[in-house]
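Just one protein chain is left out here, and the rest sit where they should.
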Amino acid sequence: MNWVIAIIKVVFIWTWCLLWATVMTWAERRGSAMIQDRLGPNRAGPFGLFQPIADGIKLFTKEEFRPKTARKILFNLGPILFAIPAFSAYAVIPFGDKIVIGGKEILLQVADVNIGFLYVLAIGALAVYGIVVGGWGSNNKYSILGGLRSTAQLISYEVPWGLALLAAVFVYGTFDLRQIALEQTGTFLGFLPNWGVFKQPLGFLIFTVAAYAEANRVPFDLPEAESEIVAGYHTEYGGMRLGLYLFGEYVNLYTLSALCVTLYFGAWNLPYIDMSKFLGPISYGIASFVVFWLKVMVFLLSFIWVRWTVPRFRYDQVMRLGWKTLIPLALFNLLITALFIQLTV
Amino acid sequence: MEVRRPTIEDWDNPGDLVTINIGPSHPAMHGTLRVIAQTDGETIVSAEPEIGYLHRGVEKLGEHLTYHQFIPITDRLNYCSAIANNVSYEMAVEKLMGIKVPEKAQVIRMIMMELARIADHIVCIGILGVDLGAFTPFFYLFIQREEIYEIFEWYNGARLTNTFGRIGGVEADLPEDFEERWRKLLPNLKKAIDETDKLLTHNRIWMDRTIGVTAFSPEDALSWGFTGPCLRACGVKRDLRKDEPYCFYDQVDFEIPVGKHGDVFDRYIVRMIEMEESIKIIDQAIKIYKEFPPDAPLMAKVPKIIKPPVGEVYSAIEAPNGELGFWIKSDGSDKPYRIKIRPPCYMVYQAFPELVQGEMIADLIACLSSLNIIAGELDR
Amino acid sequence: MGLKEDVQNTLGELALDFLECQGDLSVTVPKDKIVEVLTKLRDNLGFNFLSDVFGVDNSVFYEKLAKAKAKKKKGEEDKEEEPQGPPPPRFEVVYLLLSLETNKRLAVKIQVPEDDLVVDSVTCLWKAADWPERETFDMFGIRFKGHHNLKRLLMWDEFPAHPLRKDYPLEGQGEERILEYND
Partner (left out) sequence: MAFQAYGGEGWLLTKLEQLINWGRKRSPWPLPYGTACCGIEMMAALASGYDLARFGAERPSFSPRQADVLIQAGTITKKMVPIFKRIYDQMAEPKWVISMGACACSGGVFRTYSTLQGIDLVVPVDVYVPGCPPRPEGLIYALIKIMEKIEKDHPLRKKAAEIGIGG
């Protein structure tokens, strides 16, 4: 029976991610239009909601083209390597508390792994291979530049990212993401919700900045900086291979936002209110899921907001920010956290 | 600012350099520019621009058209501010023929030229933003640019290529509700400039990306023949509107913004301030305009077929990009014998290798956009 | 005490001819002395800014002048016969100078005969002469001695003609650019 539930959960969360990644592309277009005093796509379906579907159909039926000088295997492998980690990283992140159906308790999480944390870090680091392999395999100078930029950037930002997460681990004392979510109930210092962001404000800041870099979003979208290196690592890609890259990016965003909510924003917990007390087991499960999802959406929208507000960094500035600012800050944060824990416990 | 630029000798192994061909089909190259850059990783060792991808033979064409027929061709030089080109050409022909343009027509020209200057700077700043990854100011500014176009369109029927004015004056008076329209546009325009200022000027990323990037000394700039905002950004206070006043520029009060380092940021700031100064000029020019009676003449006495006497003149005005000059040689017939256009960004762009050497690829793009290279007048 | 006297005093014998048109002054100087002349003008008269360099093909201009003269001659026979010298050089290179202090402009011209299309480059005085000289080479075929990178600027490298010469038709001679895909 368990494996049936597991499959249902996998399929559900997979479709869910896919759905919201799709909606994200729509939201990005409409959101940017809103910011820029435009209308945005509004012809395909109501409010242009089917726009991503139209894009998908078009990309699927477009000619699958591979440049003569490209490495066949690498060229084909790139988008796949990029998309798979994006999807699989979500396996350990919870998407709700638990739901009780027919006396059976179902955790709203694909796999409750006690080292979920490390899993996310490891899988997240894999995504760069998709970019590098695709960029290298295209045999195009712009693509290689994009791939190189991406490698340097991801390696640089994995470090502060990891350090920021480490500080969070200090606070929670566990690698288990579910456990972390459960810890964030009640209040902190008597009046604040007991959320990670209040215990780790600096850590949250570093995490967010690093997350933008991990997701290749403005101001860190150097690997595909449109005005500099045309389309970066996916310059030579068209059709569905390109679609995988674009899609993977949004799935990545969803995963990152979910991780951020889990760690710093109390996962499915509402501030000051304990939902499980006055909701039935099924409705509680659904409510926790919805609350979690709404929080994720807020983060996704903030990604869009930032995307259309700030300019892009230069390559050396990205490196400088990563190595000279974020890493010392993250170390400092780690030190403070450790000291604090040492003194209070 | 002291800038030491590395040269090709600074690289140990020139064989390891990668040649990157940027353009002409490249998002930041405006369709027609091409730079062949030698790079070491992201750093540019040397860059060589190649131009001529929009060489349409304007000067040769001018020799086969009559003086009047050439006015529409001048629209297509700097298509962001066609009116400045028209007026510059007309002034050259008027100088050749010794025509004195009625004062009211001069004021109308002045108002329209300043509007064109705002429109031109809007394009430049908007695209500079886009090329640095900040898309939104572009849209804010372009809304107001549309409004300026509305005014152009409703004055002479065209949005972009206006074919404004005639040799000897202007073809029509300003419509009655011009001032009303301008007053309606003004707060929005100011707001858009203000919003752009808020979004960019004090934005840390923007400052990092622009301050000190491709700085240039005033001596170099003068030697390379810089004019206009790019020269003023280097700290040289030179503006033909003040130095060799034409129209009514000596009777209006405006400031010439000057930068310090000649970097991308200074060019951007100079353009931003110039837009505000242009607004001031238009306000004053409207005041001067209102002093003229409605039936004041708009055209000087000009023969139907223009046949200037044999001779050669050079006349230049301060176009949005800098000194835009026309050198015309007449052989006494109804067609110019030779027209030489002195486009401002031609001189600026030839210094490009020196500007970007030792900077990074991203700076090359920023520099190019901040110079405001318009291929139409670059290649002619 | 006009600009003309100043230029006359500074250049002395080097100033061959002056032309004034609507307040614009241009001075013709010997072809091989152009660098010397411009250096003198820059250092002594403060013409420190080079606006532009370009060529002019005067062949048709002289023809027209001669025709007009012939017409006139037919009308008034009594006018004294002008000595028939060698035909004036076909090309002209014009240097537009500007003084940033006094805001005065001066055009310096040199005559370039068709059989000797080599002029000294002035890129040593102003870097600004770089592209204009290349363009003049491109459009008229006038070579500039001492230019570091004298190749075509606006037309492609294999272009066979010099388009701004008067004998080149406006619509071209059917030149097409062919670029093989080499991959």
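Note that the chains take the letters A, B and C in the order they are written out, and that residue 1 is the start of every chain.
Heads up, the rule we're going with is that a residue touches a chain if its C-beta (ideal position, glycine included) is under 8 Å from a C-beta of that chain, and two chains touch if they have at least 3 such contacts.
Note that the coordinates shown come from a computational prediction; the quantities given were computed from them, not determined experimentally.
**Student:** Quick one: jot down which shown chains the absent chain touches.
**Tutor:** Per the touch rule above, the missing chain touches A, B, C.
**Student:** Out of C:Leu19, C:Ala66 or C:Leu170, point to the residue that touches the absent chain in the complete complex.
**Tutor:** Once the missing chain is taken into account, the touching residue is C:Leu170.
**Student:** From the listed residues A:Gln51, A:Gln184, A:Thr255 or A:Thr337, report the one that touches the chain absent from this view.
**Tutor:** A:Gln51
**Student:** One chain is left out of this view; which of B:Ser25, B:Asn188, B:Gln251 or B:Ser333 touches it in the full complex?
**Tutor:** Of the listed residues, the one touching the omitted chain is B:Ser25.
**Student:** Which parts of chain A face the unshown chain closely enough to count as touching?
**Tutor:** With respect to the unshown chain, the touching residues of chain A are 29, 33, 36-44, 48, 50-51, 53-58, 60-65, 226, 230-231, 234-239, 242.
**Student:** If the hidden chain were put back, which residues of chain B would touch it?
**Tutor:** 24-27, 30-32, 52-58, 60-61, 72-73, 75-76, 79-80, 123, 138-139, 142-143, 145-146, 149, 159-161, 375-376, 379
**Student:** Tell me which stretches of chain C touch the chain missing from the display.
**Tutor:** With respect to the unshown chain, the touching residues of chain C are 154-156, 163, 168-173, 175-179, 181.
The working rule: only the chains that are shown with their structure count from here on.
**Student:** If you average all the Cα positions, which chain's own average lands nearest?
**Tutor:** Per-chain C-alpha centroids compared to the overall one single out B.
**Student:** Roughly how many whole angstrom separate the Cα centroids of chain B and chain C?
**Tutor:** Whole-Å distance between the two chain centres: 26.
**Student:** As a quick test, compute the distance in whole Å between the mean CA positions of chain A and chain C.
**Tutor:** 65
**Student:** What positions in chain A touch 2 or more of the other chains?
**Tutor:** Where chain A is concerned, no single residue meets two or more other chains.
**Student:** Among the residues of chain C, which are close enough to touch at least two other chains?
**Tutor:** none
**Student:** Can you list the residues on chain B that touch chain A in the complex?
**Tutor:** Listed in rising order, the residues of chain B that touch chain A are 18, 20, 26-28, 41-42, 129-136, 139-140, 143, 199-200, 203, 205-206, 208-209, 360-363, 365.
**Student:** Can you name the residues of chain B that touch chain C in the complex?
**Tutor:** 51-52, 55, 57, 59-61, 63-64, 95-96, 98, 220, 222-225, 238, 243-244, 310-314, 316, 323, 325, 327, 329, 331-333, 337-338, 340, 342, 346-347, 349-351, 379-380
**Student:** What residues of chain A sit close enough to touch chain B in their complex?
**Tutor:** Residues 32, 35-38, 141-142, 145, 148-149, 218-219, 221, 225-230, 308-317.
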